[in-house]
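Structure, as structure tokens:
Note that one protein chain of the assembly has been removed; the remaining protein chains are unaltered in position.
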Amino acid sequence: MPAISMKVNGKAVCGAAEGRTLLVEFLRDTLGLTGTHVGCDTSQCGACVVHVNGKAIKSCTALAMACDGAEVTTIEGLAKNGKLHPMQEAFREHHGLQCGFCTPGMIMAAVDIVKRNGKKLDEETIRHELEGNICRCTGYHNIVKAVQAGAEKM
Amino acid sequence: MTETGIGARVKRKEDQRFITGKGRYTDDINLKGQTYAYFVRSPHAHATIKSINTAKAAKMPGVVGIFTSKDVAEDKIGGLICGWMIHSKDGSPMKAGPHPILAQGKVRYVGDHVAVVVAETKDQAKAAAAAVNVSYGVLPHVVDVGKSMTSKVQIHDAAPDNRVFNWSIGDQAATDAAFKTAAHVTKIDLVNNRLIPNAMEPRAAIGSYDTGSDHYTLYTTSQNPHVARLVISAFHGLAPEHKLRVIAPDVGGGFGSKIFIYAEEVVCVWASKRIGGRPIKWTAERTESFQSDAHGRDHVTHAELAMDRSGKILGFRVKTKAAMGAYLSTFASCVPTYLYATLLSGQYAIPSIYAEVDAIYTNTAPVDAYRGAGRPEATYVVERIVETAAREMKLDPAEFRRRNFIRSFPHQTPVIMCYDAGDYEAALNKALELADYKGFPARKAASARNGKLRGIGFSAYIEACGIAPSAAVGSLGAGVGLWESAEVRVNPVGTVEILTGSHSHGQGHETTFAQLVCERLGVDINNVSIVHGDTDKVQFGMGTYGSRSGAVGMTAISKALDKIEAKAKKVAAAVMEASADDVEFKNGTFTVKGTDKKMAFGEVALAAYVAHKFNSAEIEPGLKEGAFHDPSNFVFPAGVHICEVEVDADTGVTEVVNYVAVDDFGTIINPMIVEGQVHGGIAQGIGQALTEGCVYDTESGQLLTGSYMDYCMPRADNVPSFKLGFTMTKCPSNPLGMKGCGEAGAIASPAAVMNAVTDALGVRDLPMPASPQTVWKAMQPMKKAAE
Partner (left out) sequence: MENFGYHRPAKVADAVKIMKKAKDGKYLSGGMTLLPAIKQGLATPSDVIDLGGIKNAGVSVSAKSVTVKAGTAHGDVAADKGVRKAIPALAVLASSIGDPHVRNRGTIGGSVANNDPAADYPAAVLGLGATVHTSERKIPADKFFTGMFTTALKGNEIVTAVEFPLPAKAGYAKFPNPASRYAMVGVFVAKMKDSAVRVAVTGAGPAVFRIPEMEAALAKDFSAKALAGISVKAKGLNSDMHASAEYRAHLIGVMARRAVAAAK
């Protein structure tokens, strides 16, 4: 298997990947970063969202080899020096998670929403922007509140 | 109330690991030497298996083993069971066909498990599974519950007409007599659409056999690991319980679908021995989840409600056909019976009720409990017909309900349940206020000016949860007791570990259970940890479903805490040289009445363990107590939900523009978490009403809604923010006064939404989900009439 290398959560990593190896498989199976989840096979649920070169993407629908040389941030890399990212804090503060399975993808998506839309987000924008992330537990009510509050503190 | 005690909005202790990606779900676990399983599944809805040829697949790269029903039979591994015996009204026991863990001779739905391939990698297992050659003899099939009994298809030899049972409840003669005196009778035909639970974490299992100790371990996505161990041990006959450990680590949502014992997990743990003890991991692809998770609902119902001239309900008749799917899942039989028809009295004083339920096999995935389990179906029937009756009698739907509310407690309904406490009118009044019911006509007019049709709908639900006295459910056919157990371990330094048989998969037990301990023992919440989900750690438990973890699980903890307190008082008395009767315990401190002597809880704990200051013949050292709690009654959460919708007349798109939920859950431990439970439940109910519906193709028997491309999960923009309110009547049957809150949202909301949509359109009924197309179709006759 060919080797690929990338910078994941600020650290240079390398590992073997087949052509078919998905980025999410590389992260979970090769690097052991199991915070990124797989919830579907049609690129809809968003449990696998990570940032590649600063943009949120679905890591279940990207080949690992296509990300050779890329900078990847996963949920494990969001907190810096032991301090939670404001969006992580906001999800806890506003009870934006229950079972926690969709949460890493939600938080990574939320950070991307703020990057693209700024810190002042209204409810409609947030709901629309969360189109690519499915949650079964929260009814989204508290996720929306968390994203709004997290955005302001970013 | 302390900052972290009962009633406090404590932030969740479990969140740290989830928000940092450190949750540990089954698929996150990898064991040394692990192999991967992929299941060969039936592509047909109904077929005989003529032969299975594994020769080609066996030679594929990485294949470790391929197993079929032949191997299962060799090892005498039993089939999947249904743990609740229902008797038909003629007294005969339900007619259940066998449910082997790998199909024997026949497949009965698309996705039925036929064989398993175990290989070094997931991709290798999948590729080899595709090479397993199964020769099928395709049989005619039936997927429609309404047509199954009259079709020529015979799904199980044991069940002629595909009917598992014909069950009834209530007094038929008295109900018929009531109808004869009625001034008005409302009749309605309803379909409760089949749903696919869709916990975001797909089901997964890792089975592992230790050849050295002849011991099995199963990691699985379960809401009740002890029940899984009991069933796998006692019914599948894999190993005695002390030779089988079941671990349910972090579980990514359940909603009922992870209560049941499934073939895949049994196969993984059994087959591990077959391959010399190497662990076998299986993780469902989402498509497999759609095909093989137990589905929910799928009822067809005819109901009739009799009223006197003033709108007072006299009698209620219900006839329901309930789909079971192709096999009886673990608790399938109790869902459309004791969890359904026993709630048909709703919040109303109805003198006579009679209901009959046919449970019917269809060539579809098994149907079992899904959030609410029977109670959403009951609420849908009651609240749709009550709203319809009010409209027909030209009474305000709120007023109609008011006239019929039960007002004194305890109240014995004609359908088993004895409601212990409630104040339904209080909830109605609060909901009317929060929904600004008076302002509705003005809002409707404003919508009309924008080309939108506005409607409002009510749902005054009641549910029974915290199920229930073991002896009572046993007399109704349950195969297990429905108590809960807990153990409180106080460590020498005064920190506390709670071992509970409840299982948290989103409910936040690590926080709420700790709040109870803080309240009772006065310890810091950071000094309390909750241990659950491992049969080697927790002695026994019945798990989490049916909104039972508060009312039953926490009561067990509370009882164990009673014992801790009593024992600690003895220790404190000995140390402080006082009589135990004179020792008082408050805010974490033991004092001796009439003196200034005092000891902190931690000091007493240490004293209990060092055991220097008391006679060990009189007081045992240590501070650890256990308790089992068997409830004396169900608990009865109830409330009123009001939904307001706007329908786009051009497209048929329905938007929920306002949603009010007022619930009575008795004592609330953590309002933040309770609100979250309500939000989630409402969203699932809105999903059922507007977006979700499992569709099997009548012609081919294929699952048409087999992925998120076609099964419409509610997303953030499908639901609004919700307005919540609470009323409170304490539950008298547990010391904390708690009811349950996990399912209420999903129970109440479908009826509220559909009452609103039918109100907006001015139609009697509309099938769920009221998708844009469905609504548009319903509007066509009106448009034609207008033209």
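All chains are identified by letter, namely A and B, in their written order; residue positions are counted from 1 within each chain.
Rule of thumb we're sticking to: a contact is a pair of C-beta atoms (placed from the backbone, for glycine too) under 8 Å apart; a residue touches a chain by one contact, two chains touch by 3 or more.
The structure presented is a predicted model; accordingly, all values stated were derived computationally and were not measured.
Chemist: Which candidate, B:Gly62, B:Gly588, B:Gly626 or B:Pro772, sits in contact with the chain we can't see?
Modeler: Of these options, the touching residue for the absent chain is B:Pro772.
Chemist: Pick out which of B:Phe260, B:Tyr545, B:Tyr708 or B:Phe726 touches the chain that's been left out of the picture.
Modeler: B:Tyr708
Chemist: Quickly run down the residues of chain B that touch the omitted chain.
Modeler: Chain B touches the chain not shown through residues 123, 126-127, 130, 287, 650-651, 691, 695, 704-705, 708-713, 771-773, 776-777.
Chemist: What does the interface between chain A and the hidden chain look like in terms of residue numbers?
Modeler: Interface with the chain not displayed, on the chain A side: 18-20, 22, 41-44, 46, 49, 55-58, 61-63, 65-66, 68, 109, 112-113, 116, 129, 131-133.
Assume only the chains that are shown with their structure count from here on.
Chemist: Would you mind pulling out the distance in Å between where the CA atoms of chain A average out and where those of chain B do?
Modeler: 29
Chemist: Touching chain B in the complex: which residues of chain A?
Modeler: The contact residues of chain A facing chain B are 20, 28, 33-42, 44-45, 47, 74-76, 78-79, 84, 88, 91-93, 95, 97-104, 107, 123, 126-128, 130-131, 133-144.
Chemist: Tell me, which parts of chain B touch chain A in their complex?
Modeler: 11-12, 14-25, 27-28, 123, 198-202, 250-253, 255, 285-287, 505-508, 672-673, 675-676, 679-684, 707-709, 713, 715-717, 719, 721-722, 745
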